[in-house]
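Report on the following structure.
Here the complex is missing one protein chain, while the rest keep their positions.
And then chain A:
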């Protein structure tokens, strides 16, 4: 008996005439069968689909590479892991093992950092909302409190009086760096003198130690020059603090905002071709600081709060095809088992998506939908993929940042997360959510507890 040929659903594809794309045709359909040597099929079989997968090897590689980019250019550098980017304890622990401090923006993140073994003095507390309890905790743990607004500054002054403690603080500064719109909603403005006013108030209060200055000029920044401007303005403020107020600044925190190589929606060129590297940012920042006029022995510690650039490309989302569907205009579409509730960043990026099994070289343009009964649930409006059948798997690339914090339980539950260690062993680091978990905080009034058949 002769062996039958491998089947694939039949399709035709219209050939378009016109000018060739000068960049050639993009082929994203290259098959990706494994993540760090662990097959996609085995991961899905053991942990289910959809499934987030993180590579410990890649996280450590990214961290070491970023640290090297700065430390080879500047004598005093400290990274602080941005908890909001991905605060799974296993992930945070990798960064802390590598020597990273914690940068948190809420009370629960602060407590998470403590639970992860970070000492209080190595926690940077940012953000516009810090409750009195949160501030007291940070004061008593000798953490670095970054003041966001005058109301917080006055609250801190009164807390210091009550507690008779002198916490270490910084003020957050916002400024015009040539990138618009200016992020002026956080911190005190540099150009209109608000930042200087805050600095003098902190020092004149005598209740706090002004040890640092902080800025975070934006997110997914594609301009290195903006960081040069920020570093120059921060240096000027720091030098003024020393010369005018006799208060040397111990550290400058340049925040985060370095982009990953994801492709932003609407971008003409793919992210891998356009995004500056960490080395590019490091070069601009450190050169500016070294030439700012600090004496060598008085160079401030440079703190960086990078998140996305350190973890985005270490994260993958494995998913499965639910169904094929032909749209009314003839386009092919696929319904996947993950939607925008799981892959929040699909609202910002055209994520690269690869099939996880053998497929023919014939690719077709498809619309990729999620499983939600909501019209907005579109993962990719247009992506080239081979013919796929229900149950086939795909790999979504560069999903490590923000998805595992901004995901939401909506219509479908949040999936499990697996970490592949450096010895290629997968570890479940977050279980898939269940109905029981979902209903745990719910309370039904007694009169509604009787089950009625309608």
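For the reader, a short list of remarks on this structure follows.
Everything below uses one rule, namely that contacts are C-beta pairs under 8 Å (C-beta built on N, C-alpha and C of every residue); 3 or more make two chains touch, one makes a residue touch a chain; residues count from 1.
One rule holds for everything that comes next: contacts and distances are computed from a predicted model.
Among the names given as "PqqD family protein", "ABC transporter substrate-binding protein", "ANTAR domain-containing protein" or "Membrane-bound O-acyltransferase family protein", UniProt records the absent chain under the name "PqqD family protein".
Interface note for the absent chain: among A:140, A:360 or A:382, the touching residue is A:360. One of A:4, A:295 or A:447 touches the chain omitted from the figure, and that residue is A:4. Summarising the interface, chain A meets the missing chain with residues 4-15, 324, 326, 330, 360, 362, 387, 389.
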